[in-house]
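Attaching a single structure in structure tokens format; questions to follow.
Shown here: the complex without one of its protein chains, the others still in place.
Labels run A, B and C following the written order; every chain starts at residue 1.
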Amino acid sequence: MAEKNISSTKLEEVEQGCVLYNLDPIIMKYHYEVDYIHSYAQDSPFFAGLAKGELKGSRCTKCGSTFGTPRSHCMNCGAPTEWMDLPLNGKIHTFTTCYFGGQEFLDETPFTLIMVEWPGVDTFFLSRLVGVAPEDVQIGMEVKARFRRLSQFKPTDVYFVKADV
Amino acid sequence: MAEKNISSTKLEEVEQGCVLYNLDPIIMKYHYEVDYIHSYAQDSPFFAGLAKGELKGSRCTKCGSTFGTPRSHCMNCGAPTEWMDLPLNGKIHTFTTCYFGGQEFLDETPFTLIMVEWPGVDTFFLSRLVGVAPEDVQIGMEVKARFRRLSQFKPTDVYFVKADV
Amino acid sequence: MRPVYMVSGGITKFSKASPNKDFRYMVKESFDSAMADVPDLTLDRIDGSVASYFSDHFTRQLMAGIMVHDYLGLTPKPSRRIESGGATGGMCFQSAWEAIASGRMDVVAAFGFETMSHVNTWKGNEFIALASDTNFDYPVGGFYTGYYAMMVKRHMHEFGTTVEQLAAVSVKNHKNAMHNPYAQFPAELTIQDVLNSEMVSDPLKRLDICVMSDGAATAILASEEMAYKLTDKPIRITGVGTGTDAMRLADRPSREVILLPHENPEDYKNLKYPGVHSFRGGRVAAKEAYKMAKIENPLEELDFVELHDAFTSSEIQTYEDLGLCKYGDGGKFVESGAADLNGKVPVNPSGGLLACGHPVGATGLMQSVFAFWQLQGNVSKHFGGDGALQLKNPKRGLIHSHAGTGTYITVSIMERGF
Partner (left out) sequence: MRPVYMVSGGITKFSKASPNKDFRYMVKESFDSAMADVPDLTLDRIDGSVASYFSDHFTRQLMAGIMVHDYLGLTPKPSRRIESGGATGGMCFQSAWEAIASGRMDVVAAFGFETMSHVNTWKGNEFIALASDTNFDYPVGGFYTGYYAMMVKRHMHEFGTTVEQLAAVSVKNHKNAMHNPYAQFPAELTIQDVLNSEMVSDPLKRLDICVMSDGAATAILASEEMAYKLTDKPIRITGVGTGTDAMRLADRPSREVILLPHENPEDYKNLKYPGVHSFRGGRVAAKEAYKMAKIENPLEELDFVELHDAFTSSEIQTYEDLGLCKYGDGGKFVESGAADLNGKVPVNPSGGLLACGHPVGATGLMQSVFAFWQLQGNVSKHFGGDGALQLKNPKRGLIHSHAGTGTYITVSIMERGF
């Protein structure tokens, strides 16, 4: 806490933080920032796996359901799941190429999103497909996982390319 | 949209935006920013008034209720209100001195908040009291409005000091 | 179950930005217009309110719900805020229904708003994307249009749905809106116009997608006794239903189709359901609402539908979820003209989200207001004398509200009570 001259009867004049766009009505710029301390909590082993070139899903310890995107409890019966290794090769269940996006990803467009499917795994995995022209992507296309060398501990640490590249 | 080499099968390696605090579980820093375009809309005349050294409240055109903080519709009968000039002198209805605060205001502590009351005005006005030591502030104390010379179009463009200063 | 009625409704004209009126004032405008339509309904007769808005981020204000309740002069009466993503408006409507059906309140104001103009469109898309899993989905693409694009790609693959069929939805809805003075974006378009519009996320183009809006809407609900006291044209809410699905598209299971009374298991022998091609939550919501409203065959028993067409693809998928046609036949359904203003069951006679705009928290309530006016038979009065969108003597309508990739979906059935 800074020492203040509390007997001054004038509020300091400051100029920061006021950008005025319009006067009638008064329209101002208001900037807001947050720093989050975000824990991946029970999903941490998935992200740690990516850093090691492993792709991990979940298997229910009770009913045996398998999940292509990890979840620590089964969506079918509520029991805890255990980690399982997913194949690095899979198929495209569906896809799209985004030419626009949310602000954070605008400068990465165009990019292609795919849902990866594996035989015997009940659900899918969302990822990016790299190196295939939008017009050449197809449902059913075989793809394989690649991992970033410099892990960022984000789901984009893994991405997919055509299986025969 | 930037031209991209879509035939590359490698995702660019980037290092921005990844601050790791902990590995088990993985805890990361996540930064978020927003720029808002904020309109004071129907309250604009109040903020324009502050820039001219005027303090404006509202008076109901139907039931006559008066409001020490402006509102464009009456909270008692729902009718539109009209602008009214508030006296620049008032009394302290209640107060506190804050030694801590939300992050944005931490470095302004300690500061004293007051509710200003006026005879004949049905509601109050929240403001800061400047130049009075915390132990000297009292309910009922007479105060007067002062205005910042450099308007920021914020409610802090007005503040109060002891009336006899 | 205590019967619940809608007795009035009001909306603001949705617009790209409303710098002269903040969210409180916008709701007040829609509220006052609803109040003005029922002269006997004074402020003191309202027992409480339910507030609907999607996101603290858009509003740059937490607890904005109470600020509106306060601005309307409703303190110290009960209120609460409902949030359910894009389905927030429809859920608010059902929460007000529950407040009355439970016997706790007799007259409830359900109001909603969103002011999406405070940030630019791409930041707005980012906010909306923050409503997808921020561990697994947001960082990969962070774009809801992309998620819907993947869903319809699979729909096209499974069923042969075409981009021309998607475009037909856009043409129909924008055209209906030509006669709706509240619509933000009425237009006479051709299939080709839609196909030629800028590609956003393959196969969805600009004209397949609704825009962001500022706007507000209010629906006033009442118990049977109060409804008939207040108006001689009350509209009864005979069914409410809600369904949900997994947040992550990747988590959607493959099971058997949940059947409606008029359907047969043989219709869907080899269909893995819902996968990513259909909205299971929409089917569950419809099933609950139909059961309550005693609807056996929706196509025959509904006179019109106002559904959540944030994307042209969603409208086609929703025909199927609602049982207006078989799963897979949605594309052909719109192509056939069945959903046209003069078709078998007009869908989005108002112009829908595509043409009216989509100020999230207001949208589901806007649908209730349009449906209410249809059923009261006074569209012309509310549309400045233009009655082109007034259906002939409609008895029963359906409103449908939907959150991101079908995570929350509500269906409510409204019927003439006079």
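In this text, a residue touches a chain if its C-beta (ideal position, glycine included) is under 8 Å from a C-beta of that chain, and two chains touch if they have at least 3 such contacts.
Quantities reported herein were computed from a predicted structural model and do not represent experimental measurements.
Every visible chain touched by the undisplayed chain in the complete complex is listed here: A, B, C. Annotation: of C:T42, C:S102 or C:S254, C:S102 touches the absent chain (contact as defined above).
Looking at C:M6, C:A110 or C:A131, the residue that reaches the missing chain in the full complex is C:A131. Residue C:I82 is the one among C:M6, C:M35 or C:I82 that touches the chain missing from this view. Think of the hidden chain as still there; on chain A it touches residues 34-43, 71-78.
Residues touching the missing chain, restricted to chain C, are 1-2, 48, 54-57, 60-63, 65-67, 69-70, 74-85, 91, 94-95, 97-99, 101-104, 127-128, 130-131, 133-134, 240-247, 251, 258, 280-281, 283-285, 288, 403-404, 407-408 (touch as defined at the top).
Seen from chain B, the chain kept out of the figure touches residues 22, 25, 27, 30, 32, 40, 43, 67-69, 71, 75-76, 93-106, 111, 113-115, 122-128, 134, 139, 154-156.
Assume only the chains that are shown with their structure count from here on.
Contacts between chains leave no pair untouched here, as each chain touches all the others. Between the Cα centres of chain A and chain B there is a gap of 36 Å.
We define each chain's centre as the mean of its Cα atoms; on that basis chain A and chain C are separated by 29 Å. Those residues of chain C in touch with two or more other chains are numbered 19-20, 60, 123. Across the assembly, chain B contributes residues 34-42 that each touch 2 or more other chains.
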